[in-house]
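Excluded from the complex is one protein chain; the other protein chains are retained at their positions.
Here the chain labels run A, B and C in written order, and each chain numbers its own residues starting at 1.
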């Protein structure tokens, strides 16, 4: 089943503002409606909002957890994988995905963006990090206008 | 959903004899009928047979893959997680499980048995490794009489 | 010996311009003169230049490699650890360090910066990524004026 689906990682802060959570939830719902599997770090904030959106739209959600206890997953995770890898599990979230949508984001999100871009996984951003070097904006993150646009772009760019 | 279920890892050789495959398939079916999630390394042999048994009995199967391509999963894996960790992913298979059933087994299975016993995850064996030190049998692996017995024992011993 | 030393990770691009290599080499030399152990990803570019600088100043260099063959290390690595983790080894480079100096940098460097900032390891930057959110510069990376300043700041901030 899920082997044939497109997998999209939703990465974002573990504590989210109302606006960030609403955006993540809309992204999750959009992915579910498109038949994509949502994979994330399995915890709270943007991850939980995205899972809730996906679940309510009938989608499948996978959480790759930093700790060793499956019960640390948010309640909208269908399949929770405890890893005991701490923040290193961020790399596994990215490796499990065909594309990444970054919603807002703290430093953990930055590590996921870097890892994805390094390994050739497309990254779509929604109110997330702005990257520059030598004063020049880096074009790696595809900037989306809104949640629906983020979903469309991620699915169009997904590596498969 | 799967967060509340018991997760049992089925570990065994990537190339299985007919008898080994039949045992693994019966184990997978038994786990599914008991409502457990089956997690494994996602490849062929005993892993594929166990997934087939679980799938045909209506269960959920998770494969944690050594490589980077979800499509290396056997066709009976519902949720395939590519890791790129090679054989190190064996440790993640064990960490994802509340108990382990070893069906037959080569050296990879041995590493999973050692990792599980080291970390306190119960191991039930079905025609698998026999461990001794100083000529004395080690009692770590609980020996099952047949697939149904292996399922019963694993569920009874599962850490939760 | 090295257990009591301060360890500083030098992260940067695997292919470096002459100016970037000169900066990395000066950073490596400065760390060695201060008695710090230099840890890096063990490959070419900024990593190799930093190791060369440290080695020529009598320091110790550790390379944590993405592949499985120790011989993929650059010739100035004293202790080469093959991991087979691919780019996930970036997280181990950071975990091995008390502070991080980022010299220039591509996306892999970005992942290391994010991972370090997420886990509370100080990051000093020399011509590296400029991070912002909502148009506002993020203060996580401590900007150094030159290689000597980068070394001084990293050693002053190192977690120990």
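Heads up, the rule we're going with is that a residue touches a chain if its C-beta (ideal position, glycine included) is under 8 Å from a C-beta of that chain, and two chains touch if they have at least 3 such contacts.
Here the structure is a predicted model, which means the values were calculated and not measured.
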{"item": "Residue among B:22, B:88, B:143 or B:157 touching the omitted chain", "value": "B:88"}
{"item": "Selected from C:34, C:57, C:81 or C:143 as touching the chain missing from the view", "value": "C:81"}
{"item": "Touching residue (missing chain; options B:37, B:113, B:126 or B:154)", "value": "B:113"}
{"item": "Touch list for subunit B against the chain that is not drawn", "value": "86-88, 90-92, 104-115, 117-119, 127-135, 140"}
{"item": "Positions on subunit A contacted by the hidden chain, ascending", "value": "84-86, 88"}
{"item": "Residue numbers in subunit C that touch the chain omitted from display", "value": "1-3, 7, 37, 60, 62, 64, 68, 70-71, 73, 75, 77-84, 92, 95-96"}
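By definition in this document, only the chains that are shown with their structure count from here on.
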{"item": "Intercentroid distance (Cα basis), subunit C paired with subunit B, Å", "value": "40"}
{"item": "Shared-contact residues (touching 2 or more other chains) in subunit C", "value": "86, 88"}
